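Missing here is one protein chain; the remaining ones are kept as they sit in the complex.
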Amino acid sequence: MIVSLVKRPEQSQSMVYVSPLIALVFTLIAGIIMFMIMGVDPSEALYAFFVEPLTSSYGWAELGVKATPLILIGVALSIGFRAGVWNIGAEGQLTLGAICGGGIALWLYDVDSFFVLPLMIIFGVLGGMFWAAIPAFLKTRFNANEILTSLMLTYVATLLLSLLVHGPWRDPDGFNFPESRIFSDSATLPVIWSGTSLHLGWVFALAAVAGIWVLMSRTIIGFQIKVVGQAPDAGRHAGFSVNKMVWFVLLLGGGMAGLAGLFEVSGPIGQLLPSISPGYGFTAIIVAFVGRLHPIGVLFAGLLIALSYLGGESAQITMNMPLAVTGVFQGMLLFFLLACDVLIGYRIQWGSSAAASATGSGAVSNEVPNG
Amino acid sequence: MRKTTRLHNVIKGVTGVLVASTIMFSVSTASAEDAKVGFVYVGPVGDHGWTYRHDLGRQAVEKETGAETTFVESVEEGADAERVIRKLASSGHNIIFTTSFGYMNPTLKVAKQFPNVKFEHATGYKQADNMATYSARFYEGRAVIGTIAGMMSKTGVVGYIASFPIPEVVRGINAFALAMQKVNPDAVVKVVWVNSWYDPGKEGDAAKALIDQGADMITQHTDSPAPLQVAEQRGVQGFGQASDMSAFAPTAQLTAIIDDWDPYYVSRVKAVMDGTWTSGDVWEGIDTGMVGFAPYGDAVPADVRAAADAVKQGIVDGSLHPFTGPITNQAGEQVIGEGETLDDGVLLSMDWYVQGVQGELGQ
Partner (left out) sequence: MGEVLIAAVLTIITAATPLVYASIGEMISEKAGVLNLGVEGMMLMGAVCGFAAVNATDSSAIGIIVGMLAGSGLSLIFAVLVLGFQATQVATGLALTIFGIGISSLIGQDLVGIAYDGLPKLPIPGLSAIPVAGKLLFNHDILVYGSFVLILVVSWFLRSTRSGLILRAVGDSHDAAHAIGYHVIRIRYMAILFGGAMSGLAGAYLSLSYSPLWIENMSAGRGWIALALVVFATWRPWRVFTGAYLFGGITILQLHAQALGIGVPAQVMSMLPYVATIIVLVLISQDHNKIKLNAPACIGKPFHPTS
């Protein structure tokens, strides 16, 4: 049986919505096979992954908490990726945001006032922007590739946080253990759904989705980003400054990552620790692409991937499944999601005629054997 | 993979969100006979170090008490930890062990919300009515291997591969250095921090660097057997960490400090089952077996064995405290005088080196 892809004359609008569902169906089928091979009841396993985490209001709130940093960073990164700027150091920018914002919380530990939290938010954003400004400067001034600089700076940021919480920022009453004081009430994010841990950050995440959507679809700068990303030369001819674009998207990404970091430490964590993020900055890259670099898509992708993490925990708790299985299952889910997006631009053709015509190497051939 | 709650079969895929959540709530008070025990790990069970030893303890609990156990691996200290602990508490677990220092505040938070569930936090200092803390006096073990190193090191220089500058690690370095100096007053301990709990490559590289700089003995406060493997290759000697690592270094390992959580876990779970569990703070050492040792390697001569055994015996019967004065810090200031000992509060928060330790603590 030969399957081939045929390019659609226009993108399929229905597939934009249907392809993730197809991916889910494939994930379920593959999951059933995988769990059966492992000798696990597939229905229980799938229940643990996708349903059990959401069987309480608490679970829904946790989903929002887990998705908040992914969405905040994911929407901002998606703009950078559209512009062809490869900021893969959001994790470091998140860390700097936590350091700068958290630093304010420690500095104003004894101050009980409404302005502490806004000040922390501002410094969190500035911290992230500062860390992203380094790759931006090095790229625009010295032509240094941002993939390397932003990634390397992530390691530096983590070590910087480690230096601070193992040293000067330790809790003075904490027996020199590596963690800061627990932030005061006025430095802690308000919970927006009482009885759960859903915090103000979730509102910011939703606002970011809306804001970025407006930016990309309604403003000149959004238009410029799309043009520069697709055809840098055309952008240059049109008089757009590529350097300005690089600065803009890196600062935006850094600022949002910094915000996400600040929300983590002043929300669910409530203090500075040596490790404050289980790799949100990296996972957000996947979120951006699974969301097809579109703000609304990123919103759903963030929620779905957050759910897969919660599901992984629940599979460990309710079924004694090792963490490794979670990774394998998550990987499969992502593979299917990414693969099924092909249906938006292409349709699948069954049969062997396509293969025959594609073996010719002429540029006129419009079909090619798939894999 | 074996035992899952009956609950699941009932509501699987049928009931709606609300019904499910109310049932979830009602499970949280399970009877003591079929105790459910939860463990939260900071690393993967396959790290062959810290987490691996806790998981052996979990397996001992299953075997000896018949209790059902659950574990969650590689849980990030911070937001994820609180969620996981809460999830364990709300899904019918009667006692939950959180096995890393960074879980202290999340454990406390959840403990307040689940007064009927017992919590046990490793290596922390905050307790509650339903939250106990436990830790091992690994520094006692360090005093034993320090004695061996002092007697057997020819160069008097020992390399110490360390993870992060926390009191636990610093305490171990100092205990080791003091014990070594007791035998050889000129002994020097060179410390290299690798900023990781386990990264076999880097730990091995650190061991090589230390050996190249004159260390003829290696010890470590990181998880992997890589430093000992290097010692074996280079023909120097060393000590295993957390487990007996003689399989990796049959001639190089002189002995190993073993983390043995099994008896503690079993006794605490039994206490929950028969209703005698009370909160508290234990810091156990060689006397209870929480700090254990691997058999001496063939290279350890009889007089060294005797001296090491004497140190063990002295610690067990209380005649010897590893932190007995005079103790001088790196700057040359005397911390305590002849015959005095450091109290637990000082030990718990130790953030300075004794004299003879080379290196800088990032403060």
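Read from first to last, the chains carry the letters A and B; within each, the first residue is number 1.
By our rule, contacts are C-beta pairs under 8 Å (C-beta built on N, C-alpha and C of every residue); 3 or more make two chains touch, one makes a residue touch a chain.
This structure is a prediction, so every number in the text was calculated from the model and none was measured.
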Displayed chains contacted by the hidden chain, counting the whole assembly: A, B
Selected from B:Glu76, B:Asp205 or B:Asp309 as touching the chain missing from the view: B:Asp205
Absent-chain contact - pick from B:Pro165, B:Gly238 or B:Gly285: B:Pro165
On subunit A, residues whose C-beta touches the chain left out of the figure: 5, 7, 81, 86, 138, 142-145, 147-149, 151-153, 155-156, 159-160, 162-163, 166-167, 282, 285-286, 288-290, 322-332, 334-335, 338-342, 345-346, 358, 361, 363, 365-368, 370-371
Hidden partner chain, residues of subunit B it touches: 44, 46-48, 52, 159, 165, 190-196, 198-206, 208-213, 215, 224-226, 229, 233, 243, 247-248, 358-363
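In this text, only the chains that are shown with their structure count from here on.
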CA centroid of subunit A to CA centroid of subunit B, Å: 35
Of subunit A, residues touching subunit B in the complex: 38-41, 43-44, 47-48, 51, 54-59, 62, 65-66, 159, 162-163, 166-168, 175-179, 182, 197, 264, 267-271, 273-278, 310, 313-314, 316-323
Interfacial residue positions of subunit B with respect to subunit A in the complex: 1-5, 8-9, 12-13, 17, 20-21, 24-25, 38, 44-45, 70-74, 76-80, 82-84, 86-88, 90-91, 101-102, 105, 124-125, 164-167, 195, 345, 348-351, 362-363
